[in-house]
Each structure stands twice: as C-alpha cells, then as structure tokens.
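One protein chain is absent from this view; the other protein chains keep their places.
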Amino acid sequence: MSGSIFGNHFRITTWGESHGPAIGVVIDGCPAGLALSTEDIQPFLDRRKPGQSKYTTKRNESEQIQILSGIFEGKTTGTPISLIVYNQDQRSKDYKNLAATYRPGHADYTFDAKYGFRDYRGGGRSSGRETIGRVAAGAIASKILHTLGITIQAYTKAIGPYSIAPSDYHFDEINRNPLYMPNAQTAKKAEEFLSDCMEQQDSAGGVIECRIEHLPVGIGEPVFSKLDATLAKAIMSIGAVKAVEIGDGFSASSALGSQNNDAFCLDKNGHISKSTNHSGGILGGMSDGDTVILRAAFKPTPSIAKVQNTVTKQGEATTLSITGRHDPVIVPRAVVVVESMAALTVLDLMFSNMHSNLDGILNFYKK
Amino acid sequence: MSGSIFGNHFRITTWGESHGPAIGVVIDGCPAGLALSTEDIQPFLDRRKPGQSKYTTKRNESEQIQILSGIFEGKTTGTPISLIVYNQDQRSKDYKNLAATYRPGHADYTFDAKYGFRDYRGGGRSSGRETIGRVAAGAIASKILHTLGITIQAYTKAIGPYSIAPSDYHFDEINRNPLYMPNAQTAKKAEEFLSDCMEQQDSAGGVIECRIEHLPVGIGEPVFSKLDATLAKAIMSIGAVKAVEIGDGFSASSALGSQNNDAFCLDKNGHISKSTNHSGGILGGMSDGDTVILRAAFKPTPSIAKVQNTVTKQGEATTLSITGRHDPVIVPRAVVVVESMAALTVLDLMFSNMHSNLDGILNFYKK
Amino acid sequence: MSGSIFGNHFRITTWGESHGPAIGVVIDGCPAGLALSTEDIQPFLDRRKPGQSKYTTKRNESEQIQILSGIFEGKTTGTPISLIVYNQDQRSKDYKNLAATYRPGHADYTFDAKYGFRDYRGGGRSSGRETIGRVAAGAIASKILHTLGITIQAYTKAIGPYSIAPSDYHFDEINRNPLYMPNAQTAKKAEEFLSDCMEQQDSAGGVIECRIEHLPVGIGEPVFSKLDATLAKAIMSIGAVKAVEIGDGFSASSALGSQNNDAFCLDKNGHISKSTNHSGGILGGMSDGDTVILRAAFKPTPSIAKVQNTVTKQGEATTLSITGRHDPVIVPRAVVVVESMAALTVLDLMFSNMHSNLDGILNFYKK
Partner (left out) sequence: MSGSIFGNHFRITTWGESHGPAIGVVIDGCPAGLALSTEDIQPFLDRRKPGQSKYTTKRNESEQIQILSGIFEGKTTGTPISLIVYNQDQRSKDYKNLAATYRPGHADYTFDAKYGFRDYRGGGRSSGRETIGRVAAGAIASKILHTLGITIQAYTKAIGPYSIAPSDYHFDEINRNPLYMPNAQTAKKAEEFLSDCMEQQDSAGGVIECRIEHLPVGIGEPVFSKLDATLAKAIMSIGAVKAVEIGDGFSASSALGSQNNDAFCLDKNGHISKSTNHSGGILGGMSDGDTVILRAAFKPTPSIAKVQNTVTKQGEATTLSITGRHDPVIVPRAVVVVESMAALTVLDLMFSNMHSNLDGILNFYKK
C-alpha cells in the first residue's frame, strides 16, 4: 500500500490530487446509528478553506462535500462512508513551468525519485488539499467522540517568533482572530509579522497546540501503540510538521524527576487525580484522566516568491521564484487538521480498548 | 491486539514482563539468507544492559540472548525468528509494597484502570526490560541495513541542562564516556550533574539524537506512512520519550521560509544534493538523500527516593519513597533503543518501497 | 473496520450500496508507471453487467467507470486510484415492501441484527452491485499480472446438475455461449434447464473454475497466508459462494497417498516439473510452477418468485413472493468476479514475495 490508509478500526483511506477531478476519503468501520449529514462535515472543511483572511491563499477552492454511501434515512448504516469534493479551480497552466524544476522544501524531488515521475500540478498528491479527506473523516470521528462526552480543541500557540504562554491563554479569543490564537494582543503582533513576511516575499511557520478533554483513563495500548506514539504519527503525517511534543515535551528533558513527576491526589469527589499535568495526560502510553496536551511545530510555507537556487529534473542548476497564490503561513488552516487527526487517533484507540478486559466483553455480549 | 506488534513487513512481536520467567521477541518477515548468530545480537543488548557505570542501575540483569527458530546452518531461513532472554534476578519482594500504591510518573494507575489489575513486580510489562525485544530485533534489522550500506548512529545530545551544539560534536568520543556523548567536556559536566542528582535522591532526563546515513532517496510512503511520521511513532513508543523532532524541529517553526528551505544543488559528482539540511533528510515524508536526523526528549526517571505524595489503589492519600536500584538517568541505556527503533522503521519502509514502481517489479520477476 | 478492505500491499477498499448515489473502489498500493485508462477496466465490468442474456436480470444498470485519481498523462502515479460508477436505475419503490420482511437466503436478518437497521433498497451493501468495485480493481491487477506474463481465466464448470468433465473442456467455447461454459452441448442443456427454472419461478446455482497460468514458483507465504488459504478467503467472500476447492479438492480426501502425490520430473527443457497436477499448482501453500486450479460452488439465487415462508422484522410469520427483475442464476456474471478476486490475491502475494530473500533485496537496491 502506498500509505494512504490510517487507523485499525475506524479506518480511513484518502485519495486525490490537487488538480485531479476530485478528492475524497472512504471510512471503513464507522458504527451504525450515528445521525449524519453534510452539515456535520462542511463546517470542519470551511475552517481549512482558503480565502478566509489575507493570510491565506485567495484561491477559490471548492470544498462542497458530498456523501456517496453509508447513510440511509439520515443515519450511518455501518457500511463504508464515501465522501467526495470535486475540484474546480484547476488552473494547471500555473504549474507547467514547475514540471521540470524542483521546488526547495517540497516533495517534487523525492516523488520523482520514488515513482519515476509525478503529477506536478499544484503539488499533486502532496498538496495541502490532501487534508480535505482527513478533515472530512475527522469531523465524523469528532461527532462520535462528542456523543461520548470527549472534546478536542486545537489553536495556534505561535506564529514565527510570537508565542503565547499558557498563563496568557484566553480560549474565547480563538475564534475571534484569523490566526486562531488564544490571545488578541499576540495575534495582532503575529499579523503584523505576517504582513512583513508577505512584503518581503517570504513565509512563516508556527506552533499548534491541541487539548483533548474528558478522555476515559486507560485509552492507548502499551508498548508500540501507545496513545502518545499513535498521536505523534498522526500529527507528524501532516505535511509541514517537524516536531511533536506531549505535555512538557522537550522541557521535561532538562527537569529533575522530583519536578517532572505529577503527584497523584484525590479530587473533591474523592476520585484519583493529579496535582499537576507535566505528563500531558498520558502515562505509560495510556490516558491518565487529565487533559491530553500535544504541540506540533510547523515549518514555514516552502512556496515563496523570493528567488531560490535549485536544480532541474535533468540535473542542471537553475533559479526559481514561485509566484501565484500561496499562503504566507499554513498554520491557521492547519488547526482543524490537527484536531481531525487527533480525533481519528483517539476514536480508533477507544475501539481497540473495548477488547482489553474480559468483563467488558462479557457485559457487551450479555446485553 | 494489545499493541505489542510493530512493522508491516519486517514485523516484530515483543512479549514478557520484568519479573516473569523470560522476555522475548518474534520476527516475522526476516528475509532468508542472512548470516546470523547470537554474536550479532548480544553486543546490542550489552549496550542497554544495566551496571555499565555508576549512572545505571546495578541490578544484575541477565541478558543472554538465545535463538529458538528461523536459523539453519548459520543463516536465516525466511521463517519467524524467535529470540528469548530468561530473567534471573527476580527479587519480587522488593516490589510487594508497590502493589497497592501508585508511583507518580509511572504506568501503575493507567494499567490498573485499563485492565483491572497489573503485574506490579518491577513495572511488569511497562518495565524498561521490555526494550530487550526491540533491541534484539533492531540488531537484526541493523545488520540487514548494513549489508545495504546504510548506517544508523544514536548518541546522547543532552543530559539535564548540559547540551552539546552540533559544532562541538566529536563522534569518536561517543564510546569513550559512559553517557555516550559526542563531547568529553560536556560529558564530564553531565556526570557531575548526575552525581548531584543521586546525592539529592533525584533523577534527570536528556536528549538522544540519531543519524541515518546513506538511505536511498524515496524511502517512506506519502500521506500517513511518511518516514518522519513512522519514525515519530517508533521513537515516541519508547517508555520515557515526550517529544520527537526531525531536522530543525521546533526551531523551524520560528524561521522564515527563505531560511528554512534547503536549496537544491549538484554535488561534485553532478548528483542532485542539498546545500543545507534543515529538513533533516526528509521531504514530503520521503528520504531526500541527505542524513536523516531526529531527536528524542526523555523525561527524568520517575523512580526517585525523594518522598512523593500519591494515592493507593483504594483511593487513599499516602506518601512514597522508592528505594532500591534505579537508574538516575535512563538516557545512556536508551541510546541503543533509539537506534534499534530507527532501524526497524527504516527497514520496514524499504521493503514497502519495493512495490512502488512497475519497473522495479518487472525487473525483480524477470531475474 | 467493517471489512471492506482487501489485500496487504495492493490494497483495495470498496464502498457503495445498490441504490445509493454511486459505487466505487479505492486502490492504495498500485505501482507507478502502468499505462491505464478506463478502456482497461470497462471490458471487465461489461462481463458482469446485467442484461447480457435472458438468463441475467434485465435491469438497466449503468456501469460506466470513471477514474478520479492516481493517473497522470495516461500512467499510474503510485498514489491511490479512485474509481467510481454512478448508479442510475434506482427504482427504490420496488423494494419498499421488503423493508420489514426478511427474504430467505439473503442478508436482511443478519444485517438488522448486527447494525440495528439496514438500507433495504436492492440489497443495499450486500447487493451483487458491490462486486463492481472488486471487478474494477481486479481489471487493474490483471493488467499488471499480464505484464508479468501471468494469465487468469475463469469459466462456468457447472450449472445446476449440468457439469463438464475436464476431458470435455474446449476453452475456445467459453466466450461463444452466454453461460461462459467450455462445452457447447452442456451449455445448451444448461440453458434449457435454466428456462425450466424460470418457468417454475425458481433459480439455480453452479460451479466456477479458475486457472492461473505461468505463476513463478514460491508465491504464497507459509503458515497462515498460504496461496490456497488466501485464495479461499478471497473467493468465499463473493456473495453466494458456499465451497472452495484447490486441485483435486474433496476427491483428494478419498484417494490414497500414492494416487494423490504428484511425482516430480524434468520437463523437456530439464526444468523441475510435475507429472500430474492433483495439487492444483500449490504445495505447502506456495505455487509449485504448475497451473493453479480452484473451483467455487455458488448457491442458487435466493430471490425467487415462488411463495416462501418467512417472518417480519417485528417477529410475525408471513409469506413472500419476490417479483421484479432477478437473475435465475448468477454464475455467468460471477465468472469475472472470480477472476478478479484471484488476480487481486495473486498480485498481493507477489508483492509480499519480493521481501523473501536477502539476495532479491540487495539486487533491488543495487540497481
């Protein structure tokens, strides 16, 4: 397989190229009985749509989702759900000059090396449009998690050098600025920074943080399919991600054990709890009842108008200036992608967890 | 499955608890014709063995590997290879007092929540001894990669706050100090720091870096099974890892596109190359011909003698001081574990890559 | 997952219901560089299309295949191939009366029991139309096998009690009669038998045989993924199949060892061969160089106009006469489905076989 399948139980297969006829996803393993329509999915896609602000590409990309199977009388039937978005704004001519030239920071060279050639139009399979399938499936996973009382929220923690400390988070700010940042002042500075980037024909990166709340204790499988390991794969598989942290992440490596350990305590209801959350809600690869916290570092958009040195497919040195409509930063549009991948990961591990214990199995079948 | 299987083609299943009769691994998918004996595997295990220095536990853990299947007349036969290490120093009594008390920073609570109870002796399945199976299988994967001209080397980049900048790396120092650090001076400071930690009944963490050299271009599958994503899962699945970076990692998120992009150029042989390696050898989820560089952040050992607040299984507040033999830092012993997980990941994706191209398949079967 | 994914390397996901908007398949793992257009696929679909003869349903089912991804400039790119057929003749009203009544021999009751309800229109997911995805993917697998010199041919060995002995096979007859039988006389008798069935508002079953020629020796993995075991699953997963045989099949169970063993000999070129083929081309789960032969028994079409006793979803006894357009026998239309499933199985195991031997891997990467 060429790696376009994710998950073991709630299993998705994405397909489609940026400038092909359509892009889509098939979900195999969605349980029957979930009320579902395009209205559950479209709002997720709209969050990753281009043209939302001056900091996102103005391409008029159609993202009207259609459901082709797996729903009957408004509910999922338990059979595969096929979702499709037809591509419309396919100005392939914009890309003809890129057929033989390798864009720095992109997958052009590695695709050609692996497959012999590539669909060079708009990045082909490695276009950001590939995430449409992830987000559409993630919307469904999120709806199921919601029925289980679990919520997932991602936001922009940093754009370039402008980062927000947890003590300055105002979660109700997230949807009030085009960068999805939980602090209005930092968002403003980040916007100015991005305007500078654009003027200088350059681009920026950033950091997205994601919080998963109300997960039952024990989700994740010890050893290779730990919750943190599976989340790391899911998040690192998003185009521009170069690092993933759980809880205190890198800073845990320079702390002392006595600082980093979270003491167990009893909450006001007498339930087992932790007095701090350095662990980021995961112990031994399983959810520990606290908020799961992860961060992903996104590199700056590689498509820049500034002149760059590169080579052609035939191995000749050349220079390149990538004109056209490109996001100066992809982070704001990636927020919903991080949320979607987290939802897909968590739901899949919750299904897996249902076989952990003989009592649970006996109860299920004695219903 | 409970998550003890890793890989799709060179697939390993690890098993065993710290204080059970034995620990082992089965490899399904090792190609036939590889010369193999315990002498290829034992040196890898010896690198993770306790008692190598004052900074590792003095437990006398037996780690003599035995091969139970899959070898005939000194060569692999293509059938499953079963490897076993019998446990010997099983002082279970040391752990009786831990049966009902949850150690902060450990998996005790999450195991009990998921499975109802746990083998509490020495950490049971979540003991560091679980990595014996990973390292034994990793030794075989490494040997195959070696025949393909690919080398993998990990080392300690940082212990607590003592970190080495790439410009100060001296790779020939790595095996000359007990911490596997590529700089003698920093290693010495780190040793002093660890002595302090031990005096204060505390523990430390650190950072391991890993370099994969001479990988062909195009290894890794676009979308979900990217080389970086698969490495991230593999490395994050190691016990105490809280973060993974590829190439510039987190610092890429605050760089400009013009700084972070690696210009393509031609090397002295006229082959396509890159003038810098911010990407860490991976573009679009596939190896780009440059050195693959990853870093993993390890949290401090959670077992400390300092008194900690915690709770019992029955939900009563208590305090705990973990005495006995524990590593003040697990990073040096984890170096070979990182190398092993990287080897397993890379080899698996190299097998997968063999089906990428019709020409390759035709050549294979026309031999 | 709900079981709509087949294969490990050349992996297909089918989706779609009989009366939904469309039906399709996504192939993940098709190698790059294969010349491919709808003209390679449509002829396969046309062989399973209804309305080919008086013995197949006269429903005007549209089966125009479209390619939505994975092809660029006429060749596969190595990325997922999404294939779609839009449904057109959706006379859902024909089925309204079946919503609450369980058709004997059909999956109505089991679907309801498993999922709580079902898309009852035209059989929903368990309709024969589900095989469209299999056949479309099988056409691509067959084309790849063809480039490797491997051919697969299925045909109707028996309809009801009319069966053809191997000594009476005339392979050039297969495409000259509407039943795809390799003997004109038996085909004629079978047609008369089917006419009788139709007059009596009844239906018939039959046997399909499939021959795979020129497979290299050694395809199939010992133990659980044997070639015969994987073929058995693939073929038994086709709707109405109730039995699968390899080589002599059931009659081998009453033979003596001295009769059933195939002596090895040397062919005219001095190559190792077998003097007989009781094994059906498979020894120890791997292809032995001889023609692979398998047979599948199909039960009679369960949809019959004759009055049957049954129950409603609410648990009330009732009677049922299934009117409308139904095949009196599905065997002729299933011939291409058997061929397709065999092609998908063989290709997948040929990919898996590429990692069997260290020499093969070294050669591949030293190219």
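As written, the chain order gives the labels A, B and C, with residue 1 at the start of each chain.
Criterion: a residue touches a chain if its C-beta (ideal position, glycine included) is under 8 Å from a C-beta of that chain, and two chains touch if they have at least 3 such contacts.
From a predicted model like this one, the values you see are computed outputs, not experimental measurements.
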(Q) With the missing chain put back, one of B:P80, B:P222, B:G285 or B:P300 would touch it. Which one? (A) B:P80
Q.
Just to verify: which one of A:I5, A:A32, A:A107 or A:I246 makes contact with the chain not shown?
A. A:A32
Q. Thinking of the whole complex, not just what is shown, which of C:N97, C:N261 or C:T323 touches the missing chain?
A. C:N261
Q: Based on the whole complex, identify which of C:M286, C:V335 or C:I361 touches the chain you can't see.
A: C:M286
Q: Name every residue on chain C in touch with the hidden partner chain.
A: 1-6, 14, 102, 104-107, 109-111, 113-116, 125-126, 130, 158, 160-161, 197, 202-207, 217-218, 220-226, 228-237, 239, 241-250, 252-266, 270-272, 275, 278-280, 283-289, 297-304, 306, 308-311, 315, 317, 352-353, 356-357, 359
Q: Spell out, residue by residue, where the missing chain touches chain A.
A: 8-10, 29, 31-34, 76, 78-79, 144, 147-148, 216, 222, 350-352, 354-365, 367
(Q) Under the stated touch rule, tell me which residues of chain B contact the chain that is not displayed. (A) 1-5, 7-11, 13-17, 20-24, 26, 28-30, 32-33, 66, 68-70, 72-73, 75, 77-82, 84, 114-119, 124-125
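To be clear about the criterion, only the chains that are shown with their structure count from here on.
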Q) Whole-Å distance, chain A centre to chain C centre, using C-alpha means? A) 38
Q.
Can you compute the centre-to-centre distance for chain A and chain B, using the mean CA position of each chain? Integer Å is fine.
A. 26
Q: Could you check chain A for residues that touch two or more other chains and list them?
A: 1-5, 14, 114-116, 125
